[in-house]
Structures are given as C-alpha cells and as structure tokens.
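Notes to accompany the following structure.
A single protein chain has been removed from this complex, and every other one stays in its place.
== chain A ==
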Amino acid sequence: MLKKTFTALTLGAALFAGQAMAADYAIDKQGQHAFVNFKISHLGYSWIYGTFKDFDGSFSFDAARPEASKVNVTLKTASVDTNHAERDKHLRSGDFLNVDKHPTATFTSTRVESTGEGTANITGDLTLNGVTKPVVIAAKFLGEGKDPWGGYRAGFEGTANIKMKDFGIKMDLGPQSENVELILTVEGVRK
C-alpha cells in the first residue's frame, strides 16, 4: 500500500516534472489527530509518559521530493500533562519548563534528509525554555490520501531525543533521567 502510493506519487512527480508538487498541510488540531508525547525514565526503573495538549503547526510535503519538506510547530508549554496535577505544576515551574517566562516552544525544520523508503531525518531548531538548539527527528511517513469527508491527509510519526540540560532545565532527576524522548505523531490536512 505504502509502496504503491509512493510509486504512484513518484510517477505523478515525473509526469508533472518541473511543476511544484509539494502540498501544504495544516496539523489537524481541530480533530486532534496529532500528538506531542514524551517519555522520561523514572529512576531507571520505568517510564513516565506525558503529553503537550496545546500545539499547532503546518508542514509541506512532497513524497517525490521528501528533502524539500518543511515543518513548523508551535507549542504551549503550560499544556504539559502527565496525569498528575502536582507533577504538572512542578514541570511548569522554574525547575523545568519555566512556562511563565517561556510560554511557547517551537520547532522549525532546517533540513530534511531521506534515510530510506518513507523515512527521513528532519533537522531543525527546537526552542524550549528560551534555548534554541538543533534537534534531529527520525521521522517516518505513515500514509496519505483522501479522507472520507472530502479532505486530503498525510501523516507521520517521529522520535527525537533531547538532553534536558541542553535546554537549561535545571532540575536534576538523576543520571538515568537526563534525556527526554519525544514521540510525535502528526496528521495534516491539505490546505
């Protein structure tokens, strides 16, 4: 299925050579078919999972020329939710996300490199806690096509690993818990 779509799109791209094929998509915020989740080790014994509930963004994507893709996401840091109010309060405080001072985090892609069929490394600038650092998202194309309601959608998943200290997060959770893994799923509706 995936292969067929790819082949069809590649053919399509060949047929319309010279014509821009990249389409612009808006993240499906209304239907919330997009997730910015994360996990972090608890003491090295298990995982804490969390999510950011409020974010929005867009991407442009052309299956034939994945390296021309672009993505932009803006996220409200105060929308962090780990299913525990006291912990969320702590995460929003100066020990972690400093949400009063830095209410938004952003990711803007700078380069997309294809790493295989339907996979790519998306390099971009992540601004978190007021610190901007390059981050690489290992992304996977999940699928695209018409939805049952008259729209056209494309979806991806990806993971990235960031070190909290790199972004000025000062709370020390121990050597097992220095990194946070971001687990992303994004579905866009073609504009």
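Note that in this section contacts are C-beta pairs under 8 Å (C-beta built on N, C-alpha and C of every residue); 3 or more make two chains touch, one makes a residue touch a chain; residues count from 1.
Note that in this section contacts and distances are computed from a predicted model.
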Omitted chain (choose from "Cytochrome b561", "Gas vesicle protein A", "Class E sortase" or "Thiol-disulfide isomerase or thioredoxin") - UniProt protein name: "Cytochrome b561"
Residue among A:Asp24, A:Glu67, A:Glu113 or A:Asp172 touching the omitted chain: A:Asp172
Chain A residues touching the omitted chain (full complex): 78, 83-86, 88-89, 92, 171-174
